[in-house]
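Heads up, one of the protein chains got dropped from this complex, but the rest are sitting where they should.
To keep things simple, chains are lettered A and B as they appear, and every chain counts its residues starting from 1.
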Amino acid sequence: MNKFLMSLLLITVMLAGCTKKSDGPIKIGALFAVTGPAAFLGEPERNTAQMVIDDINKSGGIKGRKLELIAYDTAGDATKAVQLATKLIKDDKVVAIIGPSTTGESMAVIPVVEKEKVPMISCSAGIKITDPVKKWVFKTAQNDTLAVGRIYEYLQKHKQSKVSILSVSDGFGASGREQLKSQAAAFGITILSDETYGPKDTDMTTQLTKVRGLNPDAIICWGTNPGPAVVAKNASQLGIKTPLYMSHGVSSKKFIELAGEAAEGIRLPSGKVIVAETLPASDPQKQSLISFVNEYKKKYKVEGDHFGGHAWDAVMLLKGAIEAGATSADAIRNQLEQTKQFHGIGGTFSYSDKDHAGLGQDAFVLVEVKKNNWALVQ
Amino acid sequence: MKSELIKFLFFSTIILLIPFVIGDGYLLNVMVFVGIHTMLAVALNLLLGYAGQISLGHAGFFGMGAYLSAILTTTYGFNPWFVMPAAAVIVGTLAFIIGLPILKLKGHYLAMATLGLGIIFYITFNESVEMTGGPSGFSSIPNLKIGSFVFDSDLKNYYLIWLFTLIIVLLAVNLASSRIGRALRAVHDSEVAARVAGVNSRLLKVQIFAMSAVVSSIAGSLYAHTMTFISPASFGFNFSVELLTMVVIGGLASVYGSFLGAALLTLLPEFLRAAHDYDIIIYGALLVVMVMFMPGGLVRGIPDLYRKIILRKGAVDNA
Partner (left out) sequence: MSLGVFRRGIMLFDQILQYVLSGISTGAIYALIGIGFSIIYNATGIINFAQGEFVMLGGMFTLFFLETAKLPIWAAAPTAILASTVIGLLFERLAIRPLKHPTPINLVIITIGGSILIRGLSMLVWGKDTHSLPPFSGENPIHIYGATILPQHLWIICITAVIIVLNKFYFYHTISGKAMRACSYNRRAAGLVGIDVRRMVLFSFIISSGMGAVAGIIVAPLTMTAYDVGVMLGLKGFCAAILGGMSSGITTVVGGLILGVLESLGAGLISSGYKDAIAFIILLLILFVRPQGLFGKADSERV
């Protein structure tokens, strides 16, 4: 009887301590994977979102009203993302949600926002998020279809058609692998082999040895740090001379740092942010890019990167919608849908009722590692 | 027996009344998950607390139930109400077959074997991309429905899930105070002695293993239909550890203790939300501290503490 009463008593106490209420400025919710396996996405995204909102508030808010960012850490867990999305909507009463950071989490949260009718701007790349279009779901991260297209376009131009794929067995890698396979035919590419490796694997010489035996024109590795760095080093060890292509998942200085000399000559599609300085002055994004990179560096001591950029775009897009007069979830959604030609970090966004991803092929450029730094490939 | 029935009715009443107290907000959503976790914790407790067999791979059975339900209802269009028991039977049979060799092991070896089993399940979920969607997850799972009444809101799911959970709690309480429950505890204390007394310990262990897998599978199916999206990440080693923690913290061999552990571990992150980066440390510390100072779990530890500190009496050992 004791054990039983104890359990009930404790539960009652806990439930009592769990309720909350609030009101005031315009509330924007955010779901970022700040800890866990996707922390390399969530942390810069949260930092950036906070930075931009602080800036907006410092200059007086939007039409006199301040913005409040309520950001929760999902740890990359889809279940938590769903729970926290519900919390943001029902308890915190946000008018919009930025994030989540990963495709898996975004797919899990979509039914929630569709049901509760709150707009969501995802920061993840999976094409399934906005294709088919869902009324309340937008995204700022470039589709991985665009990234794949960039690589294939380049290969086709250089008459290279035999490709071996090596992808990581997580959401990001799986999505890229799907795109690589489905778009191959359109660019005249034949896929010779399709290998995978685990996110924590430390040695890919086995897969690369298999690939080397098939003699492809190019090897495309789709993953996020540290896997691709290991792949690069292994390839160098095995003496593989085949050109190596990576995904935008490693479009950061970190990759060059991890892979060392083995990184030289590797090409990958990337948002323009990592080559911001070298862009021509006529590039419409250059200004936003440089201010973002520098401001992030001032505040957080490292350069603003590709992933933080997704959050930057999301906040600025919301800002634009609110500036146009929208303050309720419904109005914000409508306003977002009408955004045209917004020059952000990820690219130039133009949404429509048929397109909630908003970016075109220009969102990605092809870059190459030259002398331990990124250089634009023409 | 009568006191058990009274306890159960009391418990059920409180559970049924909770939505009226906390309203239809975020907390209700969390309580739905508490329901699923309680089901899982009770299942694991039967194996761990009563029979004394460690399993570090129970998330695998949970995942199997979830994926079987998801795939058979979404990809093949079967009726979810048929698929749920069918999946449970499949998972139970699989568990029985695997249980036969695996439960010959004891202690650490059993722990490691179940750990390996759980990981093999996880890798299978992750790699069979055509069927399970792989790491990107599996979406558009239909909600459960009866006729035209669809279980698509937190409130409806709360009652649906807790109905199942309460049934499982009742069955577990019944089992624990029955002959089988005593046999289980005999096996826990000394398997050889139990065998000498006529208990077919080997079969019993495998049966309990299979039963707890069946319950986990049902929990998985319910989870799939409630979330409408599942991904392998929810069914890995980390979740198995979480389940283990729930059972240990709540109290081994105590059905209501499992509820306590499940509720605590599901609600605790809400309290710790302000300290997000620190929660993993608190989690690990909690495990260590609980085992060191309250090995009987909260359900025995707190009354003990109360007695020791407030009443200044000696600790009483609750069996």
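Going forward, a residue touches a chain if its C-beta (ideal position, glycine included) is under 8 Å from a C-beta of that chain, and two chains touch if they have at least 3 such contacts.
The model shown is predicted, which means the values in this text are computed figures rather than measured ones.
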Of B:Leu16, B:Ala111 or B:Leu155, the residue in touch with the unshown chain: B:Ala111
Using the touch definition from the top, which of B:Leu16, B:Leu94 or B:Ile119 touches the missing chain? B:Ile119
Which residue of B:Ala70, B:Ile102 or B:Leu144 touches the chain not shown here: B:Ile102
Kindly note down the residues of chain A that lie in touch with the hidden chain. 35, 39-40, 43, 169, 195-198, 200-203, 205-207, 209-210, 213, 225-226, 229-230, 233, 236-239, 254, 257-258, 260-261
Chain B, residues in touch with the chain not shown (by the definition above): 48, 52, 54, 56, 101-102, 104-109, 111-113, 115-117, 119-120, 123-124, 126-127, 190, 192-193, 237, 241, 244-245, 248, 252, 277-278, 280-281, 283-288, 291-292, 295
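Here, only the chains that are shown with their structure count from here on.
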Quick check: how many Å separate the C-alpha centres of chain A and chain B? 34
Residues of chain A touching chain B in their complex? 1-4, 6-8, 10-11, 14-15, 17-19, 34-35, 72-73, 76-80, 82-83, 86-87, 90-91, 103-104, 107-108, 110-111, 115, 126, 128, 169-171, 173-175, 196
Chain B to chain A touching residues, read off their complex: 3, 7, 10-11, 14, 18, 21-22, 24-27, 29-30, 33, 126-127, 129, 134-137, 139, 152, 154, 227-231, 233-234, 250-251, 254, 256-257, 259-260, 263-264, 267, 269-271, 273, 276-277, 280, 298-300, 302-303, 318
